[in-house]
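Complex shown without one protein chain; remaining protein chains in place.
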Amino acid sequence: MLFHFHGGIHPDEHKLESSERPSARAPLPSRLIVPLQQHIGAKTKAIVQAGDKVLKGQMLARADGMVSAAVHAPTSGTVLSVDLHAVPHPSGLPDLCVTIEPDGEERWIEHAPLDYRAMPRAELLAKLQGAGIVGLGGATFPTHVKLSINPAQTVETLVLNGAECEPWITTDDRLMRERAAEIVQGIEILRYLVNPAETLVGIEDNKPQAIAAMRQACTGTDIQIITVPTLYPTGGEKQLIKVLTGKEVPSGVRPLNVGVSCSNVATAYAIHRLVNHGEPMISRLITVTGSVRTPQNFEVLIGTPVEELVKFAGGALPGSNGFILGGPMMGLHVSNGQLPVVKATNCIIVESAQLFPPPPAAMPCIRCTRCVDVCPAELQPQELHWFAKSTNFGKAQEYNLFDCIECGACNYVCPSHIPLVQYFRFAKSEIWAREREKRAADAARERHEFRLLRIEREKQEKAEKLAQKEKAALAAKAAAAVAPATDSAPAAVQPAPAAAESAADGATQSRIQAAIDRAKEQAAASKEKDTDILTPQQLAEMAEIEARRADIREIAHADAKQQQEQQ
Amino acid sequence: MLTALLVMSGIAIVLGAVLGFSAVKFKVEGNPLVEKIDAILPQTQCGQCGYPGCRPYAEAIASREADINRCPPGGEEGIRKLADLLGMEFKPFGEDTAAPKAKAVAFIDENVCIGCTLCIQACPVDAIAGAAKQMHTIIAAECTGCELCVAPCPVNCISMVTLPETAQTWKWQYPVNDKVASEK
Partner (left out) sequence: MPSSPFITRSTSVSAIMFKVLLALVPGIALYVWFYGPAILVSLALASVTALATEAVMLKLRNRPIKPFLSDNSALLTAWLLALSIPPLAPWWLVVVGTMFAISIAKHLYGGLGSNPFNPAMIGYAVLIISFPLHMTHWLSPLGLGQAEIGFADQLRYIFSGALPPGLTLDAVTMATPLDTLKTQLHMNRPMQEITAMPIYGHLAGHGSEMVAVGFLLGSVYLFANRIITWHQPVAFLGTLFLTAEIFHMVDSGHYATPMFHWFSGAAMLGAFFILTDPITSPTTPKGKLIFAAGAGFLTYIIRVFGGFPDGVAFATLLMNICVPLIDAYTQPKVFGHKAGKK
């Protein structure tokens, strides 16, 4: 029984260009540029440096914290540098990368399959993190975090995403056709980890061979292969979950909260390669299509420069003017062919003016609500667009801006050709920037108020100490005047009040004496740090500082003189 | 005539009593408006507005002593927010207020610092770590860029460094192809 999500569009598929050729292994590129951040979460910390020789599969950077996943050498060779390099990011800003020159030998580090059924789940998850396994559907969320289930939660349904709804992309299609058995092995490992009541693999109906291959590979298991109608964006996590299970994942919450865990079929395959072959994530299947001579899928090493990969596909056709990393609806446009392929890259489309004509100039919104009709998140894109346009970010959030999955369906149908997704991205990044500023401002306010408090407190303490000192001084004077009386204290002939007084004075005096002794002690103790017991190194440093101070005094003097002369 | 007078006075007395009672019963401690204004101000504590910190400026705005366009770190957006809150007209920065600058943090040149603690005493958010005759350094994460530490330093070792944009702080631009045919 299948359910529906609201909206969706049917763009031209362009899948046959690349889906009918079998995938090939891409040759070794001239160099591999491996970014340290290829996932959602904290950047990894490099554990190699320039000049190191590395083996294929060797860890280059370790995960930093829980939401992070390690990064490995895709082949054996020499580390040329650990430095900033252009990476695929919409900002175009560079990021830290490990650049490796392959030695051509493809020597593997020692690696062996894991006996996963024998190890506790937590250990297996740690192995996933250490092997750099992240979601290969495009979001690159570290898989071990996704699969970390606390004992209170149960997973009713494990969903495998084989929908691949974006046009032009055929990598999951070929993966399912060619390596169905291995994907199923990966699914078994996932089932071991999350222990679901049922397992569903959702595949769009435009991939009949993949469906057949997966069905065959699943015979004898209780994994169900479900054909879903081809509709963009059925491959969106929340949309696929709705279609297969009817559950709507509440906003701002993980699917785990409704008992569903969803992973891409390519991730399942990667898990299989790790567990059953010991291989960390160092390569993936990527579609190279668009304006190229032979569009097809390749098994590509992470870090391969885009230009070189396009050459392997026969080279770009004349008239090509850039690349899209990802699909045409949600991908990233880049013109720098030197950018490396990363874990998130599932497709490279070589653009040309013919295939991707520039959009016409935008007209004002005519409230036709075609965007509302297609939005899978059931939002009001035109309202969000007005709020973003007028920077009314409060209202934008009220209208659930952050539920937008940026699928681009609204943009696709807009007759005024308004760049809606860009407005939403603009609004989201502005809101995040404001939240960051607000947090910083709140922290600054706290520190400022605490500082004022501290100064007040110091003032008070000083005042108290002063008061006490005065009191002590007065008491000492009084005690000195009464001194003879206290010496003859044993004589009980003294009148009672006087004795009491002298006793009190005696007590005060002894306290004063104690305080004075303490102060002397402290002074003696601090005196130990005297200049004549310094080490030669400390002396040398001090001499340096003194020399610098002399220089500065000279300069300051000269400056002052100059200023005087100018005046 | 008399009845009219009596009725009016009666109403006045009753309403006055109700208002007086409410003023006492529902009295709000402090001035919540000051809190709201302070929440909008960027907490740089730089004093460019002419007041010793953001809270005194907020109080001055609340008592209508100060104008809303005196805070450069808040930028034009800050002025707009204040104008919205107070129901006033937006007013651009005046001649006597410095123009807003890009966010910068202070940086102490450790080769030159003499450990005099003058900058530590000047910093309004305690963002400088150090002690007498010990090295001083700016805690960049806490520095608001107020520049109050730059002047007191006797050896001019503090400079302001603008923060570079990183992939984490980068923001999507306002769409430009839209401008060809649309209104704004």
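Here the chain labels run A and B in written order, and each chain numbers its own residues starting at 1.
We adopt the following convention: contacts are C-beta pairs under 8 Å (C-beta built on N, C-alpha and C of every residue); 3 or more make two chains touch, one makes a residue touch a chain.
All values derive from a computational prediction rather than experimental measurement.
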Among the options A:105, A:378, A:461 or A:554, which residue touches the chain absent from this view?
A:378
Sort through A:137, A:280 or A:331 and give me the one touching the missing partner chain.
A:331
Residue positions on subunit A contacting the omitted chain are 5-6, 9, 11-12, 90, 92, 167, 238, 242, 246-253, 258, 324, 326, 328-333, 351, 356, 358-361, 363-369, 372, 376-380, 382-383, 399-400, 403, 406, 408, 411-417, 419, 421-422, 425
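We adopt the following convention: only the chains that are shown with their structure count from here on.
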Which whole number of Å gives the spacing of the CA centres of subunit A and subunit B?
31
Applying the document's contact rule, which stretches of subunit B touch subunit A when the two form their complex?
38, 41-45, 53-54, 111-112, 114, 124-127, 142, 144, 155, 165-167, 169-175, 177-178, 180-184
Taking the complex as given, what residues does subunit A use to touch subunit B?
37, 87, 89-91, 93, 95, 359, 361-364, 389, 418-419, 422-423, 425-426, 428-430, 432-433, 436-437, 440-445, 447-448, 450-451, 454, 545, 548-549, 552, 556
